[in-house]
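The complex appears here without one of its protein chains, the remainder shown in place.
This part shows chain A:
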């Protein structure tokens, strides 16, 4: 059986992040903790962020979920590290637009591995898997930004 359309969803870079997640674990000191789950499917993420002087200094995640949700979490932690808080929020917004198939500014940031997730937009049932980690990050940063 050939699965050409599946290849749009499961790019090798996604599988690499799933099998070898970056920033897996939990930060212990001075960190913001966000627990979020996807009530329809049981995916869950435990995200810890170290926010200092308006910058995301470090990020780690733990959780359970499918290849899309876990690879997305891995990529998210990778890209937000070192970003200013409003940049992190802007990235979350760009990611959300990418998932909804809307236009977004692809010049401002080097999205790197995250671009591999673009194909998820064609699988409506899987968009929530991809956005879980980003929603968690947004919540953590927003709480700090108040």
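Convention: contacts are C-beta pairs under 8 Å (C-beta built on N, C-alpha and C of every residue); 3 or more make two chains touch, one makes a residue touch a chain; residues count from 1.
Here is the rule we go by: contacts and distances are computed from a predicted model.
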Next on the checklist: Missing chain, UniProt name, options "Na+-transporting NADH:ubiquinone oxidoreductase subunit D", "Imidazole glycerol phosphate synthase subunit HisH", "Cysteine desulfurase" or "Zinc ribbon domain-containing protein": which is it?
Outcome noted: "Cysteine desulfurase"
Next on the checklist: With the missing chain put back, one of A:35, A:64 or A:86 would touch it. Which one?
Outcome noted: A:64
Item to check | Interface residues of chain A (partner: the chain not displayed) | outcome: 1, 3, 5-6, 9-10, 12, 15, 19, 40-44, 64-68, 123, 125-126, 129
